[in-house]
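Yeah, one chain of the complex is gone here, protein chain that is, but the others are all in their spots.
On to chain A.
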Amino acid sequence: MDSTQRTIQLLLKPGQHDGEGQRVAEAAQRHLGLSTGRVQSTALYTVRYPVSDEQLRDFATHCLQDPVLNDVALDEFRHGSEYKSYILVAKLPGVTDDEGISAQNALGDFLNQPLDIHTQHIFSKRLYFLEHELPESSLRRLAEDLLGNKMINRFEVGPIAQIRDYTPRPGGGAESITNTVRLVGLSDEELVKLSKDNLYALNLEEMRAVRDHYTSIAEERQAAGLPQDPTDCELEIVAQTWSEHCKHKEFSAVIKYKDADTGEEFEVDSLFKTYIKNATSEVDRQLRANGNDWLIKVFSDNAGAVRINPESLFVWKVETHNSPSAIDPYGGAITGILGNNRDPLATGIGGARLLFNTNVLCFGNPEFNGTLLSNQLHPRRIFEGVRKGIEDGGNKSGVPTVNGAIVFDDRYAGKPLVYCGTGAVMPMQLAGLDSWEKNIDAQDRIIMAGGRVGKDGIHGATFSSIELDETSPATAVQIGSPITQKLAMDFLILATRRGLIKCSTDNGAGGLSSSIGELATISGGAVVELEKVPLKYPGLRPWEIFVSESQERFSLAVEPSKMAELMALGQEMEVELTDIGYFTSDGSLDVRFDGESVARIDMEFLHNGVPRKVLEAEWSQPTAQEPALLADLDYTDVLSRLLGSLNICSRESVIRQYDHEVKGRTIIKPLMGATGQAPQDAAVVRFNFESWEGVAVSNGILPRFGDLDAYHMSAGAFDEAVRQIVAVGGKLPNLSYGDGNFWSVNDNFCVPDSVYDPATNPDGKLKLAKLVRMCQALRDATAAYCIPLTSGKDSMKNDFKADGVKISVPPTVLYSMTAKIEDVRRTITSDFKQADDVVYLLGETYDELGGSEFYQLFGELGANVPKVRFEEAKALYTLMGEANEKGLIQSCHDLSDGGLAVGLAEATFGHGFGADVELPATGLGLSAQLFSESHSRFVATVAPEDVVAFEQRFGTRATRLGVVTQDGQLTVRHGGQTVISASTAALRHEWTNGPVNRLIGFGQHEAAQS
């Protein structure tokens, strides 16, 4: 027993409302059916720093206790006499404990002692007391399902008379053991087993390539005094570098494509090269030919960069963090958002200023009430955890979450999709150098900046490259610390502006192995001294240190002459910097521990030795037909139900828990209008306070159309993102010579395992064919609009397998778009502005109800998938840009989920206006007119005095529907009949009280508990 360990407990004073305790009791009843009686929540701090009794008491009362709210108990677990059971929630060793570190910070200040906050001396825990005596199994279930996650928390539970404490062990040294792994001479079966047992995620062919490489270099290794077989660290480095996550092997594969319907066959020599890189090169050629040379950096760095003006660059990146979010939703999402923040931060030299975040989330139905598979988390729990992770990741970093989307589909119940996007601004020049370039010379030092290294996140890169099952490893989970990263971010911004850093990169997937491995390609090699790497706790082996994905770290390349100033700045800003080696030009990655070789790998083999995959794809059109629905539908009722449906209803309860306006630059927020309840299309953010220049941000994602045709799904998603930007007043690029109107797009593919295997993946060829078609649509769309891709990501194994069942996501692609806005004051919001304004439908409606939310209401899919007519769309968007220039459009809302009827209703939500609308007599059925989700359409309003000018410009592209009214009634007529008549307040009520807000709660004041 350790006599220096002390405990401080904070309890709410009698009479103070215990909101947390109340929420736990309610959630236990609601979600688990457990009756806990009253629950008392208390905070514990275990202090492992030598302090006197007096110091401990004073620290507790002056620094931790809120004199208005808390009582303090020292070295005891105090509780009310009525409580019978307890649950202690501690953290496992090495898990980020920001609260403990904060307390430690306070202790250092209080004692006026230089207490190193990088080594943990104070550990925070929560201790709950329950009124009812519950069996251990129930307490444990409550703990694991509501209070924490067994991947990151240690729980102690039981009767209150026997409270057990738990405190993780503090920091220490590494375990300097490096083993060799027998590889040379292994059979195919043994190679496959080796890969699986060690989570290398390499297939047989790749394992053979590694084996053959080591066989071929036996003599050289012997001469260098190295063992013939690879070390554990070498194999880990190869596995990480060659992982699907890092190498995008399937996007680079040769694909043999066959159309079973037409018999057409062709070969794709890399999806990435053919449909993404080459398409962007063609766009760039057209842009440059027309004097638009703003495309600065594409596909070659952590994020894409375009030029805003002669002084600054806009940097844009979207990533996914799906697998970790399936296992630990909170940790997965927060590391996703913080990890994605590091991409723009570490683009080029580094030190961009983050401007905004955006998130697109795909979940299973949160109201699912069936049986879960082993280790499958309930979709509601994933939703709530991810939401909280985004809240903390964005809010605590001071980066506004300006928009996003949530898509629900049962097929995301195994693996959710968590897309995190970040936009940033970087000066063109940093200390006289081009900011977007990465230069490194031999002898430059390698500096690790930020957090410490633990076992968290070991194998993240390889793990995310395989499907999840019930045995997925605990070490793959990481918890982000926004405060640690904020400090590192502030430091990076300053250090780069002072010219102290030559270039930087983020330590994300693959940890040091990935970041140094990639940077070393610039100089041609590196020497890493792993014994210098600071650890969170003892017992890590060298290979673990090298591949650990512990968060909030950057690798920096620093000129030796700048070291002193850099280290001094780090010290001043309290960011831990460690010199862990240097770059070389000898062609090898040389990793050492205390002078002993841990790994020595030829860089050429490491980066170019991976064998190319050859994959098969076969397409056949699904058989689908249009349903026969009742002829006399009550359209008012249908509209109400649509507004209250899962994919259309309000997300206000989620949106308001994200800070969407920190930095004071958000001009179009997710919800606007006098009511604060009018949903918007794209977000608009200005760059600074001196100019009115800004950027519009949008997301296009339409997975359900993929059930009909992946090509049209992908094209539609692209168009959706474009038209959202056009709706707020953005202009297409390259319309005139040198207009400088940048667009920057990230493509983000998340697909199920698409590699054919007769036993485990019999429809793999079809899945891969869908991916090919998605890519073809992407190429066609970029060419049609002359919009370039600047960065992207693919996540290839989004399957969850357990108990013999596989849940695979539908093939999904997200297009995350940004475009320059010349003057944010001229942007347009979606809500109606004034009575008597004239309402128009822009664009053409087709009989395209296939995959619509309308059909979804009736459990139908239909057949007529919406198609994008690129030429017509481009002509309309160009006209809209010109009309906006003249100020002719007062409100504009893009039409998507739920079609025209939902779009009209949403436009009334900002101020309580109504609209009186007469649908035109066309050949189109009423249902299609109201609910078809045909692309490239808007509902817009025009001031009465501008009607003539507007109609002259738009001609037949605009259909006059009616007028905005003061009376708060939405009336839609067709052929003399009133088909929809509803109070817009009632419609807004349906929308606001939909399942999402009901689930997350509305945020009223809780009833005080006396």
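Side notes on the structure shown:
Here is the rule we go by: contacts are C-beta pairs under 8 Å (C-beta built on N, C-alpha and C of every residue); 3 or more make two chains touch, one makes a residue touch a chain; residues count from 1.
We take it that contacts and distances are computed from a predicted model.
Of the names listed as "Lipoprotein", "Extracellular solute-binding protein", "Carbohydrate ABC transporter permease" or "Phosphoribosylformylglycinamidine synthase subunit PurQ", the one that matches the UniProt record for the absent chain is "Phosphoribosylformylglycinamidine synthase subunit PurQ". Considering the whole complex, the residue from A:671, A:701, A:771 or A:996 that touches the absent chain is A:671. The omitted chain makes contact with just one of the residues A:824, A:876, A:901 or A:972: A:824.
Checked against the full complex, the one of A:146, A:483, A:735 or A:879 touching the unshown chain is A:483.
Even with one chain removed from view, chain A keeps its contact list with that chain: residues 1-2, 4-5, 7, 19-20, 23, 48-50, 62-64, 66-69, 75-79, 81, 98-99, 101-103, 105-106, 109-110, 112-116, 118-119, 121, 124, 160-161, 163-170, 172, 353, 391, 395-398, 425, 431, 481-483, 486-487, 490, 494, 497-498, 564-565, 568-569, 571-574, 655-667, 669, 671-674, 676, 686-690, 824-825, 827-829, 831, 833-834, 890-891, 910-911, 943, 1001, 1003-1006, 1008.
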